[in-house]
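Beneath this line is the structure, given in structure tokens, with notes to follow.
Here the complex is missing a single protein chain, while all its other protein chains stay put.
Take a look at subunit A:
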């Protein structure tokens, strides 16, 4: 039976006062409340809930408007930043349901309704007002284009009009991407002939402070800048020697890679200093040093894991041989420290300490994993998380700390970054593990799945399954490589790992709460989502 007739199951508690005066009154209350406590965006969902709870405690009559309060609190947190964003960098999202439900002559494209401004509904007036100011307006149907825009990572500011339902849907996305955004709820939730409080909308649309907010970090343009530094000629000048081994190292540095670490370093530096695109030789050398450490660890990792390919090409020890590869890795480590020493940075000692601690921890994490492989005993959950924390977190931490140290950040910020990187690194590694299990078959056999959180979780609950996998692999039974991924026990373990991934992502965000620099808070929130994507 495919047609079913269920009653609507939409939850209530999302009332909205139907008068502009009442709405204004609540906005004023929130302004007074926010004056007492500092609201640094982006606020996490729990923070918004906490503040709306506080407000209701002070003004019990507001309990009917819980969701509205959440929207307004979030708006307030963003308002100062939004006011600093030029109108022509803002996008206004209007809902299609404002249009006349039967007589709207407009056509649609994939982004939404193409308003002809016929005047049958309020859209014409709103759009011409927004046009005059310089907004980019989209009349959307549902939340698809809103989601797309928010997740594109290229939008600097969004003003959204919609029903409270739709905000519930898009709020998590706006938080994840840390896009400066303001929301204005519709009076009704009927999805047709909707009305919005024009006084409020007007207030928001025309909000503009004299100074521009300079905190939007354009990751794409940083990426572009960084690319130049890894061109062969640039690296040759930096490394300063013409030698066969050096040339192999330069080619390995030059080969693809996302350059996440240098990008992160520059982004943090930009966020803290408020400058962008102004990078001197010191910064360049430090960015290259970070990449040297990273690329060295990849060469050595590929040898240890017996991987034949990276970036779709033969790994260095496959192209040459293992001794050559080990030596090139070592050379890059040397260059890494050399670049720091010759960077003429103000805090060379601090930088050296961060780099060497990162180097040491990585080797300890890697060491624990390698020694485990020798004794064949399965790891516990604690052990595996410790390995992750040692093995993956330092790489991010070094990059983040370098950016912060260069910008003269205080201890407080360095500590927050430390806590954030630890959670970020673990989340990254869990996600990386999960990727191996999201395939249809295990790519390079037992070694890929063994030192992973998923197999550890599986082994904890179903040791006999893990044993079966082990035995069949030992006996050369290749069907296990596909079958293993289809077991419901494996899928269950993946689900648990996904839940842990979610927890570590949350921990990373929690670490950011005490940050009172919105620019850095916004950046690190965005980075988390870029480095560890996913819906959670």
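Convention: contacts are C-beta pairs under 8 Å (C-beta built on N, C-alpha and C of every residue); 3 or more make two chains touch, one makes a residue touch a chain; residues count from 1.
The criterion applied here is as follows: contacts and distances are computed from a predicted model.
UniProt records the chain missing from this view under the protein name "4Fe-4S ferredoxin-type domain-containing protein", selected from "dihydrouracil dehydrogenase (NAD(+))", "4Fe-4S ferredoxin-type domain-containing protein", "Oligopeptide ABC transporter, permease protein" or "CoA transferase subunit A".
The chain not shown here is touched by just one of A:152, A:206, A:415 or A:516, and that residue is A:152. Checked against the full complex, the one of A:192, A:347 or A:461 touching the unshown chain is A:192. Set against the missing chain, the residues A:29, A:56 or A:111 yield one that touches it, A:111. Set against the missing chain, the residues A:51, A:96 or A:526 yield one that touches it, A:96.
Counting over the whole complex, subunit A has residues 1-10, 88-89, 91, 96-97, 101-103, 105, 108-111, 114, 116, 118, 136-138, 141-144, 148-149, 152, 154-155, 163, 165-166, 169, 190-192 touching the chain that is not drawn.
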